[in-house]
Structures are given as structure tokens and as C-alpha cells.
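Removed from the display is one protein chain of the complex; every other protein chain stays in position.
Moving on to subunit A:
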Amino acid sequence: MIPIVFELYANLARLAGTAEYRLEVADGARTVGDAVALLGQARPELASSLDRCACVSGDSIVRRADALPADGRIALLPPVAGG
């Protein structure tokens, strides 16, 4: 099992009731998309919001097809509304 920590922002954090969610994903999970799909299964109340979230590692967007970040942290960014 691989530990992944999801950082949750804005309405996603509100829905989850937490700013961070730790998930043990199966060794077969290889990509960011795999991990996000598993998060949706573990927390169904988030599932409908995840498609519209960008995934970020550090200060860069990562794509669903990218490998899991080495530090095991994925930030999930819902649609933005600054200004």
C-alpha cells in the first residue's frame, strides 16, 4: 500500500470536513488519476467534484496520466474564483 495525502481546498475541504485526507492506495495505483479515482471511491461525497479539480504537486499542475508524486502529496484545486 502507498500512502497518499490529498490537500483539499475551498468547497472540497468543506465537503470533506478536513483540509487533508490520507488514503492508502493499492500498490497497483501508478498514476495521479488512479489515486483520484480511489479517493472518489473512499469518499463518495467528493466524487462529483473531483472531475473539475486540477491536481497540483508542489507549485505545478500534474495531469491524471502522470506518475504519483514522489512525496505522496496531491493538492486538489476546485474551480478558481479570485478577483
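Everything below uses one rule, namely that contacts are C-beta pairs under 8 Å (C-beta built on N, C-alpha and C of every residue); 3 or more make two chains touch, one makes a residue touch a chain; residues count from 1.
FYI, contacts and distances are computed from a predicted model.
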Considering the UniProt annotation of the chain absent from this complex, which name among "Phenylacetate-CoA oxygenase subunit PaaI", "Gonadoliberin III", "Molybdopterin synthase catalytic subunit" or "Putative binding-protein-dependent transport protein" applies?
"Molybdopterin synthase catalytic subunit"
For the chain that's not shown, point to the residue among A:28, A:44 or A:83 touching it.
A:83
Considering the entire assembly, which residues of subunit A contact the chain that has been omitted?
7, 9-11, 14, 33, 51-56, 58-61, 63-65, 75, 77-83
